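Left out: one protein chain. Kept in place: all the others.
Up next is chain A:
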Amino acid sequence: MRQVGAVVEYQLTGFLRVWRGTVFGAVLMPVVFFLAIGVSVGMLVDGRHGVDGGYASFVGAGLAVFVGAQIGLMESGIPVFAALNWHRAFIANQYTPVSPAHVVTGQIAFITLRAAASATIFLAVMAAFGATHSPGAVLLPLIAALTAASLAGLNFAVAASARTSFQVESVTKMLTTVLLLVSGVFFPVTLLPSWLEAVTWVSPLWHAVELGRAANTGTGSTGPVLVHVGVLVACTLAGVLLATRRLTARLES
């Protein structure tokens, strides 16, 4: 635990030197999406296609969660590859009592903290535009953090095994795009063809988005909520295990 804390601290030290450069991608972009799509398109489509509580809040909850997904994927991709192949901090860490499992856990813990922080800012913007509908909306940053954790491990494993940064970038972008499309961030997945709707069930982001909407509207029922949380926690644990195995293998090669 102490070792994981040290890894988080190291990540934070680096982040505090560069955070300004990350604000645009991590926070401003989703806010722009929210204003451009949620607020403006919302004026056109409100009350149609079973979108509860207004389109802005529908998209807002989806994007708040997507903020987490994006950070979860971005920060477990190139930064991990760089720590192995460019500045090689992970190689230097090998000489300390900190193990690959600590490194993976610490890195993912740090990623969830960042996701929660960015989603909190996003939530403030949402609230300012009246897109929050229940006290449950305060859970959105937490859900975004869990979303980040559920995706980071898998991408970490990819980055730890990759030979080139191009591979890492491609996988990160592909996962981000595909997940965005099949997870109902911008529209209800019930509008998808039924075979594609089935695909959404295996997307951790879809479970997270459902959870986020339930929190925002205060309409979640216990059964589905438990399933969604269960899927996200399971993905997180599986991701940490997979990433630890890949990192261990990479460091021993």
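Criterion: a residue touches a chain if its C-beta (ideal position, glycine included) is under 8 Å from a C-beta of that chain, and two chains touch if they have at least 3 such contacts; residues count from 1.
Following the convention adopted for this analysis, contacts and distances are computed from a predicted model.
Student: Of the candidate names "ATP-binding cassette domain-containing protein", "Carbon-monoxide dehydrogenase small subunit", "ABC transporter" or "Sarcosine oxidase subunit delta", which one corresponds to the UniProt protein name of the undepicted chain?
Tutor: Protein name of the absent chain (UniProt record): "ABC transporter".
Student: Identify the residue among A:96, A:164 or A:190 that touches the chain left out of the display.
Tutor: Spelled out, the listed residue whose C-beta touches the missing chain is A:96.
Student: Over the whole complex, note the residues of chain A touching the chain we left out.
Tutor: Residues 2-3, 5-7, 9-10, 13-14, 17-18, 87-89, 91-99, 251-252 of chain A touch the chain absent from view.
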